[in-house]
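Note that one protein chain is taken out, while the other chains of the complex remain in position.
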Amino acid sequence: MTDLFMGPPDERGRFGDFGGRFVPEALMSACLELDEAYRDARVDETFARSLERELSLFAGRPTPVTPLERLSRRLDLRVFAKREDLAHTGSHKINNVLGQALLAQRMGKHRVIAETGAGQHGVATATAAARLGLACTVFMGEVDTKRQELNVFRMELLGATVVPVTSGSRTLKDAVNEALREWVTCVADTHYCIGSVMGPHPFPWMVREFQSVIGREAAHQLRELGVETPDVVVACVGGGSNAAGVFAGFAEGTSRLVGVEAAGGSAVGVGSPGVLHGMRSLLIQDEFGQIEEAESISAGLDYPGIGPEHAYLAARGRAEYVTAHDDEVIAALQVLSEDEGIIPALETAHAVAWLLREAGRSIAPGSTVLLNLSGRGDKDVAQVRALIRGES
Amino acid sequence: MTDLFMGPPDERGRFGDFGGRFVPEALMSACLELDEAYRDARVDETFARSLERELSLFAGRPTPVTPLERLSRRLDLRVFAKREDLAHTGSHKINNVLGQALLAQRMGKHRVIAETGAGQHGVATATAAARLGLACTVFMGEVDTKRQELNVFRMELLGATVVPVTSGSRTLKDAVNEALREWVTCVADTHYCIGSVMGPHPFPWMVREFQSVIGREAAHQLRELGVETPDVVVACVGGGSNAAGVFAGFAEGTSRLVGVEAAGGSAVGVGSPGVLHGMRSLLIQDEFGQIEEAESISAGLDYPGIGPEHAYLAARGRAEYVTAHDDEVIAALQVLSEDEGIIPALETAHAVAWLLREAGRSIAPGSTVLLNLSGRGDKDVAQVRALIRGES
Amino acid sequence: MTSLETALRRVRASGRTALVPYVMAGVTSDWTRLVEAAVHAGADAVEIGLPFSDPIMDGVVIQEAALRSLAAGTTLDSVCAELATLDVDAPLVAMTYYNVIHHYGVERAAHAFAHSSLRGAIIPDLPPEEAAPWERACAQNDVATVYLVAPSSPPARVARLAHATQGFAYAAARMAVTGSASDLGDARRVVNALRSVSDIPVYVGIGITTPDHAREAAQFADGVIVGSALMSLVLDGAGTTRVESFVRDFRRALDSTSTP
Partner (left out) sequence: MTSLETALRRVRASGRTALVPYVMAGVTSDWTRLVEAAVHAGADAVEIGLPFSDPIMDGVVIQEAALRSLAAGTTLDSVCAELATLDVDAPLVAMTYYNVIHHYGVERAAHAFAHSSLRGAIIPDLPPEEAAPWERACAQNDVATVYLVAPSSPPARVARLAHATQGFAYAAARMAVTGSASDLGDARRVVNALRSVSDIPVYVGIGITTPDHAREAAQFADGVIVGSALMSLVLDGAGTTRVESFVRDFRRALDSTSTP
């Protein structure tokens, strides 16, 4: 394992065979412009300072690393949680949107658009846009706008326009399609603020870089808590941005990196290489290359693909990708709530579920584990209640 | 103004004419024991360290002070927000409950009880109890358990038992009554974790001390942002704990301190001195000394009294107490959301409403204002939506 | 010595275990008749509840009684006025919460009590530490300040309360609000603790629900207070006759153990 993992992709935006820039010509200039603007911004100290300022003064970074003492005792492990649930808007999504919104501003764009599934990324984008005074339009599958009415209202409160997407399956995948279609019409003054480490180059790289603050902070904080290198770093994986962010702090070391997908949306487990939304990656598709719906209780993991860098890390064996079933997930959410007073997001609970399952099995007793607590569960409480009571 | 404000109360727990310890004999020993235990703990470095550890590693302190640039431009002021909305569980309540739960543990109590209105303090208490492995029972007016079903479930997820209170008006005031009645039966092994700067001595003092971390941090953070002394410090007031916490950092200086009550629950504005829940303070009561219901769109401000120290600060003129009406509050919530990407709690929006009203009037242009952003609005979004749409 | 204490010491001296029923003023429109019925049936004193919106030492029965009374418009003044129409020998003792007194004014209240045959007052949320103004006002009006002693009260505090209480000492049988359980709990221990520091009459309350409890308490206490059990009947519609027979049953039970 002497490779340098999680460096920049190659010129064409490839991580090994994955990534790239499969976009309509109408978007090509925008992608190139973004690439240039991002390369420029990332070495610009003024930009770094603005971002650092928004992350700390506005979004509440650094988020703490919490030793989970009661859970550790239960599992005979030393478990630490990186608390993205404490970031403004309740998940790691804010790290990325602040970076992109500042970049959009720097590029002279006065509007951002975004896709959203359950609404987390939409709320985060609307938040960053409000903060910076940008216009904002969020595309959300019509099915999701109904399931998540309150998030729609939240975005509206923040001044965003929410557009229900009525095409295709009317969920996240279609919201991305529609955002791309919209972007074609307004690239000149609009930035597409994508919500995970996906899409055409430079998005997967850029979003990972914006999220890597998670891993950088966590590595430093763990050292302060006396942990030089955690044995295991685990995160849930939808598109893969929170996992990429935390992995980035540990990829060069020897930690075992584990991404947990929903059993019903396992792009690594059941997917195969394909091209969607501008990238070549692992996708859930039928035998004819038609994209299938991911299915999970957790809206944030309902994406039929995975970020291309994860496909690469999987192919190279640097990270492993596993799954958790809905029922283990609910149980895990309850355990973390009762043991530690932290109600995690259903997405996050996937990572917890794997931990509960593997403690004492593939994770040796006494191991040190860093759990990326990607978000808080407040958004999921009504759903969890219905699930536990068998109402849905 | 050479007095030392916000020091300890006198021997009998009095702030001037307010405070004291008006409790049944059955609770007297518990109050004395608590007083002693708290006096002991506050000078104990080990206790200080545990609390500091939980506040930073678990609850996410320090919370940032955010310069609100767009709002400042709108109001021709320099507005800064102390971001208690970013603390774990979404408000300042966690500061107090962690202090009390650690103290309970130190006293050898293995259970905590609490009252709650909308559920914020109940969720916070259940959280701290889960974290420390204490049993927890929360009393909540039956009316409120129905209005706030999801918070009830949240507490249950955290392992707490929620007891619907069917006496009296079935809201917050009655939940306090019932918690006190319960406490009488179990003082030996149970700590009553009260939710604001109210109740019998030493609660108002102790809760203020636990919350004063807000003011201490903010004073320091403002200095780092170049503000030596803010001209105005403003906070909403239910029982008064977030206000007391932030005021504590500025009471010795010259800042104008402003507490904003709900127009329908203004203990300072329309109340008169009286004795309730173990304290002498200002209360909303009828001409016969019967306590009246507070009425506000914001459940957290629905308390017919105010902490005794606030009654004292009001009497001495060190702080002023004003009110905000429901409609201004909704408008203020919208302004802060759109301008800054922060949806505040309805409670907090009272402070914002006052700011919007007074900017350029009693607050001179260019003034520096510290707004205590006591909590996030996620809990209120459904209600705000119904209010804006005129559904309730 | 307050006249209440003189009277109650006289009851003890007569070898009689005192019976103190509780009636919430204003709970029914004929509540004063209930008081008379209780006295007629053998009460040695009557506790008169002045309703308060937030009665933290009371269980559901007395809470409900207070709410009904408040809903009917009961006030301190209205109670005093109605008591003026009463004609009973037994001393009356007010039971209320401090805000009612505080709001009315401590001196005015003590004065009003004195002029309405209320010769003592139990204010469970007013401990002696906070009671100086009230004690002064009571002293000027011959109103006894009655304090409760709890099973949790440590010895030094028992001594202090025994010293401060007037008329009688109220020994709480248990750590609970009124009407909670139904037995004698820690009553004997609390009574003994009081006895060891004072010779004031000691009455047991909280949990005395049946004549049997009363008979048992009579073995070690100077009197019993019967509150929720009686109010529960009244809330269920009992009139003077039923109240009289209820109180008489307690009277008989107590008398059967008295050492004359």
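Note that the chains take the letters A, B and C in the order they are written out, and that residue 1 is the start of every chain.
The rule we apply is simple: a residue touches a chain if its C-beta (ideal position, glycine included) is under 8 Å from a C-beta of that chain, and two chains touch if they have at least 3 such contacts.
Only a predicted model underlies this, so the values are computations on that prediction, with no experimental measurement involved.
**Student:** As a test of the contact rule: which chains in view would the missing one touch?
**Tutor:** A
**Student:** For a quick check of understanding: of A:R21, A:R42, A:R70 or A:R208, which residue touches the chain that isn't displayed?
**Tutor:** Once the missing chain is taken into account, the touching residue is A:R21.
**Student:** On subunit A, what residues meet the omitted chain?
**Tutor:** So the residues of subunit A touching the missing chain come out as 12, 20-26, 28-30, 167-168, 173-174, 177, 180-181, 184-188, 272-278, 280, 283, 285, 288-291.
By definition in this document, only the chains that are shown with their structure count from here on.
**Student:** Just how many steps, at minimum, does a route from subunit A to subunit C need if it may pass only between touching chains?
**Tutor:** 2
**Student:** For subunit A versus subunit C, what separation do you get between their C-alpha means, in angstrom?
**Tutor:** 67
**Student:** What is the distance in Å between the mean C-alpha positions of subunit A and subunit B?
**Tutor:** Here subunit A and subunit B have centroids separated by 34 Å.
**Student:** If you look at subunit C, which of its residues touch at least two other chains?
**Tutor:** none
**Student:** Which positions in subunit B are in touch with at least two other chains?
**Tutor:** Not one residue of subunit B touches more than one other chain, so the list is empty.
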